[in-house]
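One protein chain is absent from this view; the other protein chains keep their places.
Moving on to subunit A:
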Amino acid sequence: MHKDQQDDLYNKFKTKIELVAGECYRVNTALEASELVCNVLIEKGIKDVALLNSPISQKGDFVNLFEKKGIIVYTDNFRQVTPDAQAGITQVNYAIAELGSLVQADADVNQRLCSTLVPIHIALISTDKLIPTLKDTMATIHSLPEIPGFVGFITGPSRTSDIERVLTIGVHGPKQLVVVFVDEEVGGVA
C-alpha cells in the first residue's frame, strides 16, 4: 500500500472513531507504542492491566516497560483477572477506515475477555491492516481459509440509549476505547 493511501485511510479511520468517542493514535515503532500506551495508562491512573501477548506487545517489550513504571501486568489467567483489571490490551486483526471499526477475527476467548470485561480497552494494530470499506472487509474475512469462530467488529466504547433515548457511554463493555496504530512491520496476530 502506498504511504499516501495509508495516511488517507488512517485519517478517515481517526475521524470516524473520534465521532463515536474513541481515542486514536499512530506511532512508527512497537517501542514507541509501548511508551505511548504506558503514558496513557499512567495518565488514566491505571494500576493493573490485562495484556494478551501479541507481536506488537512483544516487539515493544510492553511488560518490562510497564512493570518498571509500577503497573501490574497480567499475561495469563484472564478469566480470573479481567473482571477486576482496570484495563486490557489486545492486538486486533483489521481496521475499517469507512466506519472507524476494529475487527477481531479470532476464536480465542482471551481476546474477548481482555477487550470486553475491562473498563478500558487498548487496541493495537498494524497500520497496514487498514481496509478501506466494510465491503472489502467482508471479502477479506470471506477469503480466509475458514470464517474464524468469532469475528467481532468494535466501533467505539459500549453505549446505550435505552433510557429516554439519552446516550450513555459504557454499559456492559468498555467505557473507553484507545486505538494505537503501529507503522513498523511486526506481523499480524494469528
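In this text, a residue touches a chain if its C-beta (ideal position, glycine included) is under 8 Å from a C-beta of that chain, and two chains touch if they have at least 3 such contacts; residues count from 1.
Heads up, the rule we're going with is that contacts and distances are computed from a predicted model.
UniProt records the chain missing from this view under the protein name "Iron-sulfur cluster-binding protein", selected from "NADH-quinone oxidoreductase subunit C", "Lipoprotein", "Iron-sulfur cluster-binding protein" or "Acyl carrier protein". Interface residues of subunit A with the unshown chain, by the touch rule above, are 16, 20, 79, 83, 99, 101, 107-109, 112-113, 116-117, 134-135, 138-139, 141-142, 146-166, 168, 170-174.
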